[in-house]
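FYI, not all chains are in this one, though none of them got moved.
By written order: A and B. Residues from 1 in each chain.
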């Protein structure tokens, strides 16, 4: 029995042997198909014609993923650690909505949360390059978290104040029906999304909006600058840092054999 | 008596002892709640049902902050310096609108200016990391002020000229009712906000708009470039802070082995 559990564990959690990889590919394809099924089922015209087939397919995938989740729980070396991990929670969330839909039908569209499982594809397919690049990206975003918190707090403060001023200037006639609504408009404008469902109508309101746009463009340039620098730092940190024994210079290319400044062998 | 004033001063202006920090947290929470009260009060449906309670809450917070302001004024070592400081003015502005609303009611929504007090949270909570990052961001923005002035002047000139041309080409029929209105459109377009409340209708107008967008994208890339470089410079200037044992200079590059001023080995 232990041997079966061990073998199942390898098939599910390892990604080296052909059989293990085949299992991974089947899971990924099943996830993509099941997300597609849910998306199509939400389209009224398609649901009307193929509703029954899609409903059956959804239950098929849900039972499949439920069995897979139970197997993962059973074969994991530390089941509790798996159940609490990011992917453990995602695996659970990807089957729960369908089961809960027996009680609360509209909630079943939440199964699209299983799309998060697709992110595992990078690890499963053992694409070293992808994993590495993903690590650079996430390291960059993690390193920027303080700057980003300061930035987001500033943006929210600015949008609350500008939104309130616009509420006083424009009023309900041009769509600024309340301060929360005006703050929503300020966020839509500052991020340059600009739906146009709420837009200033008075000359003073337009002047304030134009100021927000021009000044705001500088503000909104900040995250781009932060991410660029952190990406730079993260990719530099991955490259080895070798000190020249001759002159102490450290910025050498990855393929350097001799110091570019004094010619000493590295 | 002097002892009480001294103790109050520490509670209000210091942030080290548990009691001092507790005071800070209470103030921050009170500010957030009071901003929320004002925002909710501006929503017609909520105001109709809970208007009296919100009105009472607003006066409660205003009296609280007024007392706090007077205490700050009384216990500050140099009251005038405090009253003139950025936070001194913000503290005053965060209570004035409610008092003035006795005379001019609609102005009371200006109390959202007290949202600016939330920025103090970074200093109060002694989050060294946050303060440092905020310093990097503001240093970067300050260093860019000349480039940004040149840039803003250029953008305004371009938008005035393109706006006037569009006014001649399109005319009032498609929303370009005056040159200021057309300049507003040009700013909305150049910053890629694009509400769509004013949009060109004639082929020539569309061609000019398309040119403005493509050429403009290069122009609008400038603030991003400026902020990225200044962020880079600001974080470099702050980063390693190794003090030279010979002369005390602190701004050394990360890869420096000798002091750049006196030649002492670091």
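Basically, a contact is a pair of C-beta atoms (placed from the backbone, for glycine too) under 8 Å apart; a residue touches a chain by one contact, two chains touch by 3 or more.
Predicted model, so just to flag it, every value in this text is computed and none were measured.
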item	value
Subunit number of the complete homomer, 2 shown here	4
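Here is the rule we use: only the chains that are shown with their structure count from here on.
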item	value
Averaged-CA centre spacing for the pair chain B and chain A, given as whole angstrom	28
Contact set on chain B toward chain A in their complex	35, 38-40, 42-44, 106-107, 109-110, 112-113, 115-116, 118-119, 121-122, 129-130, 132-134, 136-137, 140-141, 144, 148, 152, 155-156, 180-181, 183-184, 187-188, 191-197, 220, 223-224, 226-228, 230-232, 235, 255, 257
Touch list for chain A against partner chain B, complex	146-147, 149-151, 153-154, 157, 160-161, 164, 167-168, 172, 177-180, 183, 189, 192-196, 199, 203, 206-207, 209-210, 213-214, 216-218, 221-222, 224-226, 228-229, 248-251
